[in-house]
Structures are given as C-alpha cells and as structure tokens.
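Heads up: the structure comes next, in structure tokens.
A single protein chain has been removed from this complex, and every other one stays in its place.
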Amino acid sequence: MLKVLFFARIRESLDCAEVNVEWQHSVSSVGALRATLAERGNRWQEVLSEENLICAVNQSVVNELHALNDGDEVAFYPPVTGG
Amino acid sequence: MLKVLFFARIRESLDCAEVNVEWQHSVSSVGALRATLAERGNRWQEVLSEENLICAVNQSVVNELHALNDGDEVAFYPPVTGG
Amino acid sequence: MLDVRVQTEDFDPGELQASLLAGQQEEGAVATFTGYVRQTNDERAVEGMYLEHYPGMTEKTIAATLKEAAGRWAVGAALVVHRVGHLAPGDHIVWVGVSSAHRGDAFAACEFIMDFLKMRAPFWKKETGAQGEHWVGARESDKQRAERW
Partner (left out) sequence: MLDVRVQTEDFDPGELQASLLAGQQEEGAVATFTGYVRQTNDERAVEGMYLEHYPGMTEKTIAATLKEAAGRWAVGAALVVHRVGHLAPGDHIVWVGVSSAHRGDAFAACEFIMDFLKMRAPFWKKETGAQGEHWVGARESDKQRAERW
C-alpha cells in the first residue's frame, strides 16, 4: 500500500487529504502514480498536471523518476510559504 | 583654549584624562598639537608617537593635518574594542 | 544543541534566547530572527492567517538545515520555533536563534537557516482579509535568496 497525502491548496482543490493506493507495477514511480491518480476525474487531472507541484517520498523531496516501494508515504503539495 | 582628552590605555600610560592647552599658532593642527604635547616628557613623547593612535576633533575622527580652532575638543585614543 | 519546535502556542523571544545559551559562557555572540504576521501583505489588508504544515517532514527538513548550518559555520547552539494554526496580525510566526563564538558565523548561520526554511520546510500560509481567504503564493525572491548560499 502507498499512503498518499495532499496539503494546502492541493488538498482543498481535490477535497482530499489522504488516499491509500495499492502498490503495483503501474504505480512504481512518482510519475506513474501521478498519472494513475489523474484518472480519478477532471479535477484530479487538472491539479496533478500542475507544473510546480512538489512531491515528497518518505518526507524527502524527489523527482518524477523516483521509484516507489510498497509502504512508502508519498505527499503532493504546492510551493512552500512558511517563515 | 583646547580641551584635550585621553582614553583607555593612552589615559593610563599618561596618567592623565584631560588637559587644557591654550590655543595659539603653534597648536593650529592635530600634528602640531601632538608635537607640542610630546614635549611634556619621555612618557608623552613615547605615547604620542604611537602609530595607531586615533585622534577625534569635536567627536569626529580626523587626520594629522586637521586644523584646530579655539574651543575645539580634541581626543586621543587607541583602536576601539567595543561590541 | 540543535533543536526544532513546531507549535500552536506563542513563544517569548527573550526566553528562547536565554534557553539557547543555557548558562554556558563560551559563546559571546547570538544572532536571532523573528518573523511576525504583517497587517498588510502585497497591498492586501490581512485580518488573519492560518498556517498548515506537514507534521514530521517539517521537523525533519528544518533539522537537516540546522545540521547543514552547523557543518558550515561555528555554531554553538541553534533553535528554530515555528507556529502553526490560526494567527493574527502582529503575532509571532517564527524564531531562529544561533549562538557562536564569532559574530560573523552567528549572522551567516541564522540567515542561512531562515532562507532554507522559507525555501524547503513544508508550511503553507492562508490569509484571511476583506476579499475572503486565499493561499499565499511562493516568492521568486525567496528562491533567489536561498540560491546565494
């Protein structure tokens, strides 16, 4: 299972804070997971194709090619604005 | 009259915090005042010939050529070490 | 001592500074930064602010930044306290303090930590004002500031 988290504007746009996705070869990279999630509907398609969406795996920022393993925690969020 | 002040190590070396010097043409620049004060004795000669002695006139740092006017406040002190 | 706290409660900059030195007298220099909620941001009047974060990753990201700073400069102690939840104009948002034997190191490490916190730590600000709520956008200038290091 992959635990997938959404934060801030992304969370609100999707009206979803967290989904569980069963791990399989079709979601074995960040890019592949993103494509799979985009199939959930127009809103998901739109939000997940945002250019400056950031992805963290197990709380470290990664790129599209990063491989996903069963049990990973994956997060998608907009550019950060703390401090 | 010139009011001449000495601070910190310079004050201690001369055992003098302040002297009044009558203004006249022989003390009409910082360099001239320094030479005049050096005549007060060996200790004065030695201390006033220190290379990194700083001079302020009316509370602004000046160089040897700075002209002195009657009523000026002149200070000699070592490099500063505050903060 | 390198420490990170993320909390909803307010903090007292003076107390945090005293805790940073914790009684030791070897480090003569402390540089601090405090960020406050501004009343006006990009010409919009701000009535309130909500700060969201990614629990766990926030602490991990800031801790890594503190470690990086301690590797680059002579850092005695460094502490970051960042608030989350609902805040009002004038409220404290963030405090960064660094102690060092050298003032140049204290200043550089403190500014580095703030620049990387702004750039990397997963916090998001949502402002409330006359025009309703909106998520604050990231600034290009923050990216440039972090890239200087």
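Here the chain labels run A, B and C in written order, and each chain numbers its own residues starting at 1.
By definition in this document, contacts are C-beta pairs under 8 Å (C-beta built on N, C-alpha and C of every residue); 3 or more make two chains touch, one makes a residue touch a chain.
Computed from a predicted model, the values in this text were never measured in an experiment.
Asker: Where does the absent chain touch, in terms of which shown chains it meets?
Answerer: The chain that is not shown touches these displayed chains: B, C.
Asker: For the chain left out of this view, which of B:Cys16, B:Ala35 or B:Ala56 touches it?
Answerer: Hidden-chain contact among the options goes to B:Ala56.
Asker: List the residues of chain B that touch the chain left out of this view.
Answerer: Residues of chain B in touch with the missing chain: 5, 7-9, 12, 56, 59, 61, 75, 77-83.
Asker: What residue numbers in chain C mark contact with the hidden partner chain?
Answerer: 12-15, 17, 21, 23, 25-40, 89-90, 93, 101, 103-104, 106-107, 110-111, 114, 145
Criterion: only the chains that are shown with their structure count from here on.
Asker: Roughly how far is chain A from chain C, going centre to centre by Cα mean, in whole Å?
Answerer: The separation of the two C-alpha centroids amounts to 27 Å.
Asker: Per the centroid of Cα atoms for each chain, what is the distance between chain A and chain B, given in Å?
Answerer: Inter-chain centre distance comes to 73 Å.
Asker: Using Cα averages as centroids, what's the distance between chain B and chain C in whole Å?
Answerer: Chain centroid spacing, chain B to chain C, equals 49 Å.
Asker: List, in ascending order, every residue of chain C touching at least 2 other chains.
Answerer: In chain C, no residue touches at least two other chains, as defined above.
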